[in-house]
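Excluded from the complex is one protein chain; the other protein chains are retained at their positions.
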Amino acid sequence: MSQTPLLQARAITQRFPISNSQNLVAVNNADLDLYAGETLAIVGESGCGKTTLARAISWLVPPTGGSVHLGGMELGRLSKNELRNARQQIQMVFQDPYGSLNPRQPVGAAIAEPLTIHRIGTTRERAEKVAALMEAVGLRPDDVNRYPHQFSGGQRQRIAIARAIALEPRILVADEPVSALDVSVQSQVLNLLADLKEAHGLTLLFISHDLTVVRHFADRVAVMYLGKIVEQGPVVEVFEHPKHPYTQALIAAAPKIGQGKRTPGSALKGDVPSPLNPPSGCAFHPRCPVAVDRCQTEVPLLKGDVACHLKDEGRS
Amino acid sequence: MMSYLSHRALHSLIVLSIMSFVIYGLLGLMPGDPIDLMISADPKLTSEDAVRLRELYGLDKSIMERYGNWLGAALSGDFGYSRLFAKPVPDVLFPALANTVVLIGTAIGLSLLIGLPAGLIVALKHYSKLDYTINLLAFSGISMPAFWLALLLIILFAVTLGILPAGGTGELSAGGAWSKLQFLVLPVMTLTIASVGGHTRYMRAAMLETLRQDYIRTAKAKGAGQVRVVLVHALRNAMIPVVTIIALDFGFLFSGALVTETVFAYPGMGKLIFDSIMGNDFNLALVALLLATSVTLIGNLLADLAYAWLDPRISYK
Partner (left out) sequence: MNDSTTLLSLAFKRFKRHKLALASGLVLIVLAVLALGAPVAEAILGIAADDVDLLARFSGPSVTHPLGTDELGRDFLIRLLYGGQVSLMVGVTAALAAAGLGTAVGLYAGYHGGRADAFLMRFTDGIISLPLLPLLIVLAALDLEKVGIPDAIANSENVSLYRIILIVALVGWTTVARLVRGAALSLRERDFVLAARSHGASDLRIMGVHILPNLVSPVVVATTLSVGNVILLESVLSFLGLGIQPPLPSWGNLLTNAQELIWTAPALAVYPGTMIFITVIAFNFLGDGLQDALDPKAME
């Protein structure tokens, strides 16, 4: 792992205006580093902001606050053309295999589209590349003119993956790539991602709510809660010695990972609050089994690998 | 709610103002210069007279000035003089408007009286032969050119059977109610047939949509008494789109009445609009067209409001 991160995201905030008076803060002041060649996973429950963070980092839906530095360039300061070129470096695979492909576009054209847009190669060269990509993801090149509805969910994800690596990006963002697939198909697609990562030297940003998959797949992991990163670190470390109360509860609740290590009082109280009305101070404090007064008033910053007041005062 | 109302009203006013200018301009592009018409009518007019007349009528000024003058006069109640009828415009307009309201009102009333129950019944008997037939009939009604329908009715009742007049309003004098009413029969029949199909289909569609809701099925499962209660409730929900249709109708029927009135030589707003445009009666045409526009705008506004008021799910910011 190199010292300087390939991608550095600082103070990322994403605010969506819901009405004239209300804002939804989906991501709140998140920092993230992505090192070349690693697989970084972002985990959390639905609605914690992980998809929004991923899209903000890849500048697909630019954040309302914060900066992203990719290989030295600050994405927010690039001109339209420069940005267009920079986009080739980060590509995304979306969660919904049915929604991420244009139903009226033959899959060959979909896979070739990034190449077409950037005018890479002649028509024939592109066709050859598409065939090669289809083979690389385990599809038959003969099916190049078929439409998405003629493929299964797993196959569509393969198409989406082929499309995502067409531009030979450095970073591949996979947003819950297998959550919508049958369990039997999930491992196939995950293995494909792992193989491609090897073969192309990709850096992988992997979003998931499935801890088992993350344990198996990722090098490092970041845990999100209500738009904030509460803990991060090497995946083995975080899963076996979780520091943040939320992480502890997540691990305890996950099958096979928790291994029955339920510490008393580690079950979570209540429901996830609405992101429209987040609690004051530490967003987790209403449900935290070890919260103190300070947690209600002061927002804990990410120090070291964890954002928790209790871990501040004397590392435990 | 109030802010929505004022927004929509403002929008309508803006449209009306813009349209007044647009129509003013368009009418100016009609064939036939009023002065030329005068000259052709009176060969004794010389070219100096023509220049003088132009000045007198302000026709030598720019269009913005002329429009401004007209607008100023109109806003203070002076709508000008009708060339064709030799009377002030309002004196011509309002009787015609009254006639049209009678015509449209009766037609809409009859159409609803027949169409709504019909739509309701066939919705309850969905997929039956009756449903199929009525649907077909309704479809036919709206696919027919209204003026052709008028001609067919004239052929049937006036030419062949000779029991109804082919047009006009007859004399204002003696004779009982029938001598005046008979002139209404065919025009009303035409308009009613033309719109009953639409009303039937809307009612049917609205009822079908409401009946498909889950709470209806639950009520049916619970028993007959529930069904009656629920039907009333379903009816109320189904009325929402129907109410909007009625409000929109006033605008639509203006256009429909135009043709019907022309065919039957019925002295209403529609015929007036047509005659004044073709007869180069600028003042009359302008005000008549603006009146028609206003009615349509108000109809649309009322439809939107009715919809918002009746459907509690809709909120407007």
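The first chain written gets the first letter, and so on, giving A and B; residue counts start at 1 in each chain.
One rule holds in what follows: a contact is a pair of C-beta atoms (placed from the backbone, for glycine too) under 8 Å apart; a residue touches a chain by one contact, two chains touch by 3 or more.
This is a predicted model, so every value here is computed, not measured.
*Asks:* Which of B:211, B:238 or B:259 sits in contact with the chain that's absent?
*Replies:* In the complete complex, the chain left out is touched by residue B:259.
*Asks:* Check the options B:73, B:98 or B:155 and report the residue that touches the missing chain.
*Replies:* Once the missing chain is taken into account, the touching residue is B:155.
*Asks:* Could you tell which one of B:30, B:51, B:113 or B:163 touches the chain left off the display?
*Replies:* B:30
*Asks:* If you put the missing chain back, which residues of chain A would it touch?
*Replies:* 55, 58, 60-61, 84-85, 87-88, 90-92, 94-96, 98-105, 110, 113-114, 117-118, 143, 146-147, 149-152, 155, 160, 163, 167
*Asks:* Touching residues of chain B against the unshown chain: what are they?
*Replies:* Residues of chain B in contact with the hidden chain: 11-12, 14-15, 18-19, 23, 26-32, 139-140, 142-148, 151-152, 154-155, 159-160, 166, 251-252, 254-256, 258-259, 262-263, 273-274, 277-278, 289, 292-293, 295-297, 300.
Note that in this section only the chains that are shown with their structure count from here on.
*Asks:* Just how far, in Å, is the C-alpha centre of chain B from the one of chain A?
*Replies:* Inter-chain centre distance comes to 59 Å.
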